[in-house]
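Written below as structure tokens is the structure these notes are about.
Complex shown without one protein chain; remaining protein chains in place.
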């Protein structure tokens, strides 16, 4: 199984990648997903997280097969 | 000089008249204008008054040459 | 800019806004547009309404609408305000009133549009007379609450 990780907007440009597949056979924390997908240690405080296209907080667990996205504050409308 | 008096909507229908010209050579009170134009003694409490197309209260003075209107609560929009 | 119009015949509020926008397309200065459209319903106070006659006070009605728009422009930071109102014989589903407000800021656009509608309902000299489906007529004696 794998976890699909997406980055959007300024975060995508800063990291130089838009999506990453992580191998995962057991649940991971958001912090672990961030570290493995971004190559950075700490999840910046203003980065928003979604799991399977629903907002999640930094304490959520990610299951194998999930889609996780990291993105900056939204600016639509 | 004269005072032009207008009645609108249900008030016009109840009184059976839409406009009345009053002869006037000196100022009149709203109560006097009402009595002379409608033929009724008392100005009903829920009747609104305008002088020269601006809202007025029942204590206002009407000058010869003015246009006075009496009408029920408004229901536009 | 302020525009006030009375229509003694049906008008299409979206067509009106399309035309308005076309004359101002290039300025691009208003980030926020708030619009309200009031439409005639086919029921009121539990009865089926077939048609409605909207009486007004020619002269004073236009002046009041203009004053309401001007007052809103004093209170909020608005680019344009337009108020269009029907008069005469009206059928269910017809637009009765259009209030549109353009501003740089959405909070001001929303607040002004709503305020204009409330003041219009309470101060603009219009009177509705309904013809019910059973043929009887009646004057509407009070407005619907906000």
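To keep things simple, chains are lettered A, B and C as they appear, and every chain counts its residues starting from 1.
The rule is short, and it goes like this: a contact is a pair of C-beta atoms (placed from the backbone, for glycine too) under 8 Å apart; a residue touches a chain by one contact, two chains touch by 3 or more.
Quantities reported herein were computed from a predicted structural model and do not represent experimental measurements.
Here is the thing to keep in mind: the chain we left out touches A, C in the whole complex. Among the residues C:40, C:54 or C:140, only C:40 touches the chain that is left out of the figure. Summary of contacts with the chain left out: across A:5, A:20, A:33 or A:69, the touching residue is A:69. Those residues of subunit C that touch the chain absent from the view are 12, 14-15, 17-18, 21, 25-42, 92-93, 104-107, 109-110, 113-114, 117, 144-146. Touch with the hidden chain on the side of subunit A covers residues 6, 8-10, 13, 50, 53-55, 69, 71-77.
Throughout what follows, only the chains that are shown with their structure count from here on.
A straight line joining the Cα centres of subunit A and subunit C is 48 Å long.
Centre to centre, using the average C-alpha position, subunit B and subunit C are separated by 27 Å.
Residues of subunit C in contact with at least two other chains: none.
Residue positions of subunit A touching 2 or more other chains: there are none.
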